[in-house]
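One chain of protein is taken out of this complex; the other chains stay put.
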């Protein structure tokens, strides 16, 4: 089985695979293959579905695919934009001048490395396997999509035309791309916790392991038909009478809770920055942070509304909820500061918007605008409290508040989804009510999924860091930390204004 | 009727509404409700329109909606991007370093606050009411969309499925989102006039009032079927022989003239900045201004082409006109400076692009490329003249030229629309010619609409400011102005490069 | 008649055209006209194609157009974003502080000027003419699209409705817009070679000539049915048995090789910057460069996936290939530095991403993900080598490595397309294999097209520069160069942080 | 010859420069500094942490004058820089061993 | 009166300021400088070109003190600024002809 070799000398292996692709495909034909196959057939059927075709032979399916694909490709672009420039600016502005490139480079490098990993094995581990098939594994994906087999189009000698694997309404490649952007930004969020002191090499090792061992399983559980997917037959708590699992429209658990709690563990294990508490460490460029926040807001439209995986009215609902929550969060945090400290800060407004966005993420496709406003307020206030009181109380150095915003906001969001979700927006439970307010009973599921994510992400991260600390070391030397990551890790300076 | 209370303790009320939503809806059933109802039905019909459905039941309507919605969601994202990062950078770069966060925070905070207002009552006041219904009010909207009722999907017990309110080709939520982005940027444009000296609290109060009392009525008049809408039976000058009203494709009157003239009033009433004329006050970061201008250019594609509210060939026309006008404006202003001052400035190029964009806004969906080029040149030269000669002549301190660019450019654009509009692009008048060049007679209507907008926006703004000056005070203290808004209003610094 | 007075001659001409348009159109009726005519008819047919229309009369064609147009308008916006903010930041950050506005202004001004040129004659020279028509010229376009005739909708007195010229699935205006964005960025790329010392006026003259004499012919050869278009009957090497021409999905030859080799000529002819070698000339703001690189990455999705000119599964393939190549390039360059110099630089990561993107451009719509990863690596390493060893060996001052990245990366990409292209992604050769790996024989064609582009772009650029040097002079004075372009050319400063 | 170093408020710079030019001062050199003194700084707040910024941005003037000019220059600075509020700044006077104009090589008072 | 000019490391500034305040120093002026000395700079690398940055960022303190305070202030700076590694910086002492407080016109030691 070539895949073992792959992880080792991937490039070489990749080349081999490429040359011997046909054979490999042959070997790999497994029942798990069927979905893309059937999809391929579907697409074939479609093209022959003349009932709906105009004189020139365009089918309704092609037409719909054009629209859905347009939105999904746009969404993928928006989500990539969230990591950089978005997050790169948001985080980059918050650190001291001497570390700005360090933070930005983490974003750019992850954009590169995690994309490659996603293509080689990540997507397969997360989304491989068909819940309907006999040998489906609810804990982790399978090998069907390794190296993008059954994702990329492949030439069918029989029909003498290409088979194009589909994922429902969109090409599977589009689905892979869109989901891949999440695989980039999630670990990038964690960087906020160990900013200004993490060794670049260790950060890379950590991300490879974390992405493979934390993100991929979680994504499989929640979106791949696994143990947390709402309504999946494999879902915890699933029974004839109850759907089981939890609602997570765009990644409250998979993205925000997982990164947030992992961030907390990082902050605790790597320890405080040199001079933390004594020296002032103000953001060196709040204008970057504000620009970054605005880009995150815009990009989040792709993140949430794109998670509908097509361009229909639910996508519109998700975008509306996203926008209202961000807005309410921004106002809430700024006003909270105004009341408690006498001044609304620009950073507060931006942080509030992000907090609102984090909070609405799991609920975005399930709630109406007014609920979104309330969730935005809740997220804004909860995170504001976490970043101020809690953090200063326990004196851990979550440098850029990755936990304070994503961990706390994600948790609040996952739980409130159980309160505000309504079948009016997405009727995912056969007409049965969803959230508490409309008399639904999904709340317990939300709480369970949240707890599981906390535990799973927290424990695995803890173990990974302990191992890496013993082997590579987490932190740069004191010397290097004083000099700054830009010079010590990358041999560059951010600004040379002379 | 609970809605009055709502505006007061909105959050609370919102919660109530949410819990008792069904009853509230019941109370609210009014004739004005019909459009969304009928829309909902339409969407129902569509799903059952099997004539055009493929074996898998997709309808042509779904397919078209996918495409139109994809473009409209993208456009909404682009327009949000115009306010921040776009305008935040464009304006932020033009002020002095000590006020950069002040300006950016105005943008971010308005993104939050105005979005909430739009959801609570703004959209309803602007677009509430159906011109076809008996009790339609051409002066202001109604309560049908308050708190997003009849905009959001709601559960229909009868059909046991959700009714999804539509606005022609797109979900009403999409329409609300897109229009909401205009409600954000319009007041944000005004900030350019009172930059570097306005009290943050007063700015907020002013925006709430201005948005409600100036923007919403104007939007209703021009786009909601009111007294200025081209061809509306309620339009001024409407008669069997003449359509009446004025053409305003994307907001020449509603957005640019209204904000521009209000900006002038602000500049006059708040007075000059301390040291204006004696101290130099150069832009502190022109690179931001240039980046912001570029983002405005890109975002404007959503602003103008999105205003077609669907993704058809007219949207393409609008985008082409937008692009050509921006281009011509940039060249025109830069060349004008080159001739008159010996050097083409970067700021000139950027200002020209924005001027061209402002000028083409009302005409974008009605003119062909060559006309767009001419309008871009006209806009660029007119605004250049306004920002240089006129301003220095009358020595008012329109700090960032909000009037010089948006007031003047918007006016020129609204009038030239009456010259260059052609039925070839949008046949909005039953085949009759539109602009003067093709022998049409809409010019008078354009002039009238422009005059009305000037008067209305100018007078209301004047009154609002007088009231606020008496009650809250418009200006920060001298001390605070010298210290800068970043520190005095928000307790932060933009850059800490040490 | 006011229009005459408006401004310069072109404008005058434009005005005349506008007024006498009908007659002009009349004169212009040539066979070459047919495509847009037929297109117009098609669109007419479509609207009457009731077989596929819902009760409300929407046709499948309208529906598909909505989706395709949505993606293409979005792509056009993304590509514009590549020039500014993208390239403006990427290049702007790499120069010294005193030249940042100079570089950014080149981008903004080209956005303006080249758009106008494109509308007046550029598009017509590049895409005018129908390969199927008798009088088709494979070397250069014709006059059918001058001043946007037959591109813009025009009123048809006969049918008393507008004819809307189409380009296959999308309105021709959309096609013109999208292609126009390429006409902007290509010369902008060259600016990297003569940065910090080129006279602004000469840069303008050069761009006008280069765009008309180098870009337009090349675009016609490769995409307009000319001598390099794959499978065109006019293509070099075309024969019953071989398609001839070369595959260039999104501009490896037209955009990157042409600009890259021209950049090299510029660097050689304009000479080194004052103090090159003795004084250090580090990038003044690498944070801008990183943000710019990220925006280029995002924008490139529109550049490559948009080049499919519709929103189908091939667009998805193109986007996937683009993303993987960028990712692999970023990692490859950074790792190469890590190995050779002990540190992975942020600039290296960004440069690698861009190198990967350049390299995949011609192949994007023809290769699968794993091939894209290999091409990204190849591009990253090749450009890294070119920018370090080669450049320092020959000591030419390609200031921002326009040749090192675009010339080298484009060439590698064009050739590797002949290796990795597969019919599985785009079956462009009637089921015959394409790249070497699947046993195809297109490689020779790729090599020939590359050589021709090198020669053509190189020679014409050389001549143009010689002429301009003799007439206008290429370089600013020593004085001005020391003072910086911001002050000497534009009378402004980039940052005033006091 | 004396070297006058004056720490002043930013927004006074323009006035002082003009006043000194009228007085016939031929040149000066300025730089950005941050000062700490009786004038209190301000507190800034970033998310959780609030902290005091004790250093206030100021401008430092360096003016070399002949002994003859000394008094009038100091006097002019005093008058124009004064607001009466804490934080107006200080003037330091330092003896100068020599001055040289690089362009011409002139030394002493001719070089000023 | 003396003017003390000290070139120190950035991250020592906070400590020194506090130490001097305890000592009763009423004010000081700081500025960003770059220093060249025994402490080597570093090399940076941009695409092809690698080059040495010889100048290291430092902070310069300017403190005017009465002769009485001089010794103790210097001593305090010495103690707090020292790390023992190359690059700790220097202290220069300059005689001052006069000092004036702009706000009040006080001169000499009263103005400090």
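First chain written, first letter: the chains are A, B, C, D and E, and each begins at residue 1.
Assume a residue touches a chain if its C-beta (ideal position, glycine included) is under 8 Å from a C-beta of that chain, and two chains touch if they have at least 3 such contacts.
Just so it is clear, the model here is predicted, and its values are computed rather than measured.
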| item | value |
| --- | --- |
| Candidate in contact with the missing chain, chosen from B:282, B:431 or B:473 | B:282 |
| Chain E residues that touch the omitted chain in the full complex | 2, 6-8, 31-38, 54-55, 58, 60, 74, 77-78, 81-95 |
| Touching residues (missing chain, whole complex) on chain B | 280, 282-283, 337, 341, 343, 345, 347-348, 351, 387-389, 391-392, 401, 404 |
| Sites on chain D contacted by the missing partner chain, in the whole complex | 3, 17, 26-32, 62, 64, 94-103, 105, 111 |
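Rule of thumb we're sticking to: only the chains that are shown with their structure count from here on.
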| item | value |
| --- | --- |
| Inter-centroid spacing, chain E versus chain D (mean Cα positions, whole Å) | 18 |
| Distance between chain centroids, defined by C-alpha means - chain B, chain D (Å) | 49 |
| Whole-Å gap between the CA centroids of chain A and chain D | 55 |
| Touching two or more other chains - residues of chain E | 32, 44-46 |
| Multi-chain contact residues (two or more partners), chain B | 52, 59-60, 63-64, 66-68, 70-71, 74, 491-493, 495, 497-498 |
